[in-house]
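With one protein chain held back, the other chains of the complex are shown just where they sit.
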Amino acid sequence: MNLSFELYGELIPLAGGERISLVTEMAPATVAEALSVLADQCPALQPRLDQCAAVRDTDILLRSDPLPENGHLVLLPPVAGG
Amino acid sequence: MNLSFELYGELIPLAGGERISLVTEMAPATVAEALSVLADQCPALQPRLDQCAAVRDTDILLRSDPLPENGHLVLLPPVAGG
Amino acid sequence: MTDSSNRIHLTEYPIAIDELLALDRYPECGGLALFAGTVRDHHQGLPVESLRYTAYAPLAEKRIAEIEQQARERFGLSYCRVMHRLGALRIGDVAIVCVARAAHRAEAFEACRYLVDEVKHQAPIWKEEFYTDGSSAYVQGCCIRPDSRSGDQHHAHTDSHPDHHRVPHCDGDHS
Partner (left out) sequence: MTDSSNRIHLTEYPIAIDELLALDRYPECGGLALFAGTVRDHHQGLPVESLRYTAYAPLAEKRIAEIEQQARERFGLSYCRVMHRLGALRIGDVAIVCVARAAHRAEAFEACRYLVDEVKHQAPIWKEEFYTDGSSAYVQGCCIRPDSRSGDQHHAHTDSHPDHHRVPHCDGDHS
């Protein structure tokens, strides 16, 4: 399955880019499982993922929510506007 | 002695003018005494004087303070800016 | 009446808000709080058509300058500024602007609130309301006589920030 992650804030320099695409043999069922795959593939992101919100369009998902069918997640680290 | 009172706010329509000049036989010694003369001469102001600050230039005087030598007092009713 | 040449807190012209923000200065500041009091079309149920503000300018200038200085010291402000409009105002016109700038937003907000409250309660300014039925009235205000018999009103009020400032009880403060 194709997974893609759209990155923001400090995730971008950690990952070296704004987007990460991965291919997995086993399709992750939940957001948590997809993030586990990401943590394995991108160790630099791993320590930050716990504090990130996982988003589909404008909906913040729970870790237990099913992974969106398109395999795409937006990852939002802690926010600091204003 | 010549007394004069400079009026502001609602005192002006009550007195019918921005300034009142009075002549007294006895020179009032204190602010309180001068205001007592004013209350006698201008009954329309009398009910309001208790809530007025008496001022010389930019100094708010106490009722027990001596009347300024020039016999002039600025009378400020309750304020309502903003 | 008094000379208007040295008035920096009172104006008979529309208040230019941008010029009071001093945004081209004070690079150490991160927070700017502003209050603008505008002329409402109603007051205690009566429809208002216009207002007229008058002041005893010498003392109003002095008191507002003192209030600004108190705010700067108390809240550690880099900058603060109060400007009050005088004369005839229509609905929507800006009557008063208070600006406070500080490193952080908490102080800016508290100081701005302090500025508005203190100026309303202490500066010798009067508001005459003209109603749509042709009548008019001076708005009930706050007694600034220090030795008033009901002068304990200046000490009886306790609010949630007793160490910040006391706000005297004030019948006229409905705004």
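Should a chain be cited, it is by its letter among A, B and C, assigned in written order, with residues numbered from 1 in that chain.
To be clear about the criterion, a contact is a pair of C-beta atoms (placed from the backbone, for glycine too) under 8 Å apart; a residue touches a chain by one contact, two chains touch by 3 or more.
Just so it is clear, the structure is predicted and the values come from calculations on it, not from any experiment.
Put simply, the missing chain touches A, C once the whole complex is considered. Among A:1, A:23, A:44 or A:60, only A:60 touches the chain that is left out of the view. In the complete complex, the residue from C:33, C:80 or C:123 that touches the missing chain is C:33. Within the complete assembly, residues 8-10, 50-55, 57-58, 60, 62-64, 74, 76-82 of chain A touch the chain that is not shown.
Interface with the hidden chain, as seen from chain C, comprises residues 17-18, 21, 23-42, 91-92, 94, 101, 103-105, 108-109, 112-113, 116, 160, 174-175.
Here is the rule we use: only the chains that are shown with their structure count from here on.
Once the centre of each chain is set as its mean CA position, chain A and chain C turn out to be 51 Å apart.
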